[in-house]
Every structure is written in structure tokens, then in C-alpha cells.
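Heads up, one of the protein chains got dropped from this complex, but the rest are sitting where they should.
So that you can tell them apart, the chains are marked A and B in the order they are listed, and the count of residues begins at 1 in each.
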Amino acid sequence: MGIAVEAVIALVKIAVVLGVVSLVVAYLTYLERKIIAHIQQRLGPMRVGWHGLLQPIADGAKLFLKEDIIPDKADKVVFVIAPIMVLVPAFVVYSVLPFSSTFYITQVNIGIFFILAVSSLGVFGIVMAGWASNSKYSLLGALRSAAQMLSYEIFLGFSIIGPLMLAGSLNMQKIVEAQSDVWFVFYQPLAFVVFFIAALAETNRVPFDLPEAETELVAGFHTEYSGMKFAFFFLAEYASIMVVSTVAVTLFFGGWQGIGWIPLPGFVWYVLKLGAMIFVFIWIRATLPRYRYDQLMRLGWKFMFPLVMANIFLTGLVKFLFL
Amino acid sequence: MELAFFYLFAAGIVGASLLMVTRANVIHAALLLVLAFLFMAGLFVLAGAEFLAGVQILIYAGGIMVLYLFSIMLMNVGVAVRLRQWHRQSVLALAAAVLLGAEVWAVLGRGGYPGAKAWGWGLGQTPGNVEALGEVLYTKFLFPFEVASILLLAAMIGAIVLAKREITR
Partner (left out) sequence: MVPLTHYLALGAILFLIGAAGVLMRRNAIMILLSIELMLNSVNITFVGFARQWADLTGQVFAIFVIAVAACEAAVGLAILISLNRDRQMMNVDEINLLKW
């Protein structure tokens, strides 16, 4: 009885989170088009619904009805599994994110570590897609993606160590509670900068979108994909933007905790901060050009790696001396 | 319940690894091995080794196996699929492997181990598995830890020197 009720509650929670996240992710595409359009003094989608509000639904319907093409020379099984392998890790991560002090699907003790581990699996989907397509462009995109994500995962992992040392826990709830006085972004500005750059690279966003560079690689690893499989890649990309934004908010901006005297529920604070983070992601896409491959690697290993190591050392030193 | 999950994960691991060693295509084999590693991570969570499960996914699946896939894609595997896959002495090798397995089992499965100790915490609620592990790792096993870091450094240098193309000007 007890287990059955718990299971039902958990399933309902999962369904709610999954539904809301899917909807939000779908509307992120709309938001991105709108924001970039306004930055470039255009209007963006206007026709479907009021100010194009129904555009994502129309897009979804279109992608759903498109013919699903599997190339003749492709490795069929891997080709079909690849988009799923991209999408699943991006959504599994939501099971441990704390949306407010009371609403979360589950709490794990290795919380943030779990998120890192699961999101590191996303690269498999991309590599599988690139290889299975049996196309030169796709393979190049996959190779670039593997090298880029493998490198920047390291900086992502090391950059969160500073805040973790301050919080003294891997549990997402406890990390948020540790920031009730001061947000960690003020203690750890270096870590935040590195985290943000690494997050851009991990989600294949614009200054680092070499794996899918449309102007040189014809969209890289998903050149050969169409229909719903293509949509899966995009859903996964936007879902992981949400994930890294959430992690940034949790680790550096005090999660669901508000600013002092303003009485708003935790969830609202959370959504506000998340929205601001996502806006910065989109803003950067409208602003920066793409890095060259060697510049990407040089930035990572020669600039960010020493920086993040120094940050860990300094945090440890300060903690050892003064706390 | 716990036993049921154990059998699920064990079946997954054994199935995936049996498929793995018989594949002709190396990429398929590597992906199946990743699957086996994911099942193994589940098994580790079941055994109360949460941190190790995370390491298994992050380092093994997300790091080492991506390195494998990366290297395999750099080489040309298309030809290798059409070649003979098995060694000429593979029957002999299989006999040797079975013998080795039997030997391992004869050592491990002879029983007579001291009785089980209580873990102190139940499934999924290991408070401080990470803290406890860190403490043991940095006090009792500090020297092996440092040796491991030297080993990693040596391996890194070795890999760079081996894989580097000779630059002739």
C-alpha cells in the first residue's frame, strides 16, 4: 500500500515535470527566434496566433508529419537509437533538480555529481548520430563534438568544485540552503565565468557550435536526420540549456531563495532567475561569432584549465586559513 | 526487491558483454560495452556505492569510452568488419579462458567468508558515502592515491609521445 501510493505520487510528479519541461523547451525555440529577431530589429514569427505564439505547435506538427528518411548506407540501428540517446540523458537530469524547497522528484546524495555524470552521456548520442549517418560532414561534426565535449566537461566539473567546497555537500537542496546569506557567485566569480563558458560549449551553443556549424559542415552530426528524429536533437539541445541554467542558478545564484525582503514564493524566484540565465544564452547567440577549432582548444586548455585550478587552490587556501 | 533488481542488472551486464565480444563491428562493440557499464552503475547504486556509480558513468562511460569511440572513428574500421574475426587458435583460447574462469570461481566461490556486517544504512539513503570515501581515500590510502596520480601523468606523457606524428621539416 505504502509503496504503491509513493510510486503513484512519484509517477504523477514525473509526468508533471516532463510535461511542463517539454512545453517550456518547445517555447524556448519560439523565445529564441523572437529575441534574436528583436535584437536584429526584425519581428520574428508573427503569423501563427497572436505575435506567433502558436508557432512552436505548428512547428511540432510539421516535424511530426514530415517523412522520416533513413539513408541507405546508414547503420540503421545506431541511426535510430542516436536521437534517443541524446534526448534521454537531457531529461533524466530533471529527476534530481530542486524546483523549490519542497518540489522535486527525488533527492540523491550525489545530486550535482549525478547531473554531471548523466549529462556526460549526451555526447554518445551525437557521436552515434555522426558515425551512423555514414556521411563525411556528419563524421567530422561528431569528431569535433567528441573532442569539444570531452575537454569542456573537465572544466565544467572542475568549476563546480569551488562552490561545492563552500557548500560542503553534493546535495542540491543543501547547496541552495548554504547560500541563504550570500550567493556563491560573489564568492566564486572565476568559477562562474568558467562554468558559463564550459556550459556554452557543452550545449553546443553559439561561440562553440562547431559540431553543427551550418556554414561549413552543413549542420554537422544531424545533416542526415529528418522529421521527429531531427526534432529530438533540438529538444535535447534546449533541454540541456535548461539543465545548465538550472545548475548555474542552483550553484551560483541561490536557487529558489529570494533577495531579502521581497515576498515572492520560491518557485517564482526560481523561474525568474532561470529566465534571466536563458536570456543570456540567447543574447550571446545573437552577439558572438563562432570560434575556430584550434582557438577553442587553446581557450580551453591554456586559459580556462589553469584558471579553474587556481580557483580551486585559492578556495581551499581561504577555507583552510579563515573558516 | 533488491534481489530482483540485482538479477535485472546482472542479466543486462552479461547480455551486453556477451554481445560485445562477438560483434564484428568495433563501434557496435564499444556501444554495447557502454550499455554494460550503465547497468554496472545501477549495480553499484544497489550495493551502496553511489559515488562509484557516478564515477563509473562519468569517467568510464562518459570519458574512457568516448575516447575509444573517438580513436576508432579516426581509424578505418570498415575494412576490419569483412576480415576474419577470430584467431586461428581460438578453440584452444576458449578452452584456456574457460579454465581460467573455473579457476577464478574455484578461488572466489569456495565460501568460508566471515558473515555479513550490517551496512548501517539502507538502500538509497547512504548519508555521506562521498564524505566517508573521501576521508578514507585521503588518509588511509593517501600514498596509493599519489602513486595513481603519478601513473596517470606517466600514461598521459606516454600516450602523447606514442600517438604523435613525427614532424619532419
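Just so it is clear, a contact is a pair of C-beta atoms (placed from the backbone, for glycine too) under 8 Å apart; a residue touches a chain by one contact, two chains touch by 3 or more.
Just so we're clear, the structure is a prediction, and the values are computed from it rather than from any experiment.
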item	value
Left-out chain, listing which of the shown chains it touches	B
Sites on chain B contacted by the missing partner chain, in the whole complex	2-3, 6, 10, 13-14, 17-18, 20-21, 23, 26, 29-30, 33, 36-37, 40, 43-44, 46-49, 51-52, 55-56, 59-60, 63-64, 67-68, 71-72, 74-77, 80, 83-88, 90, 93-94, 96-98, 100-101, 104-105, 108-109, 111, 113-114, 116-120, 132-133, 136-137, 140-141, 144, 148, 151-152, 154-156, 158-163, 165
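Everything that follows uses one rule, which is that only the chains that are shown with their structure count from here on.
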item	value
Centroid spacing, where centroids are CA-atom means, of chain A and chain B in whole angstrom	28
Chain B partner contacts - residues on chain A that touch it in the complex	75, 78, 108-110, 113-114, 116-118, 120-121, 123-124, 127-128, 131, 139, 142-143, 146-147, 149-150, 153, 157, 170
Footprint of chain A on chain B - complex, ascending	27-28, 31, 34, 50-51, 53-55, 57-58, 61-63, 65-67, 69-70, 73-74, 124, 126-130
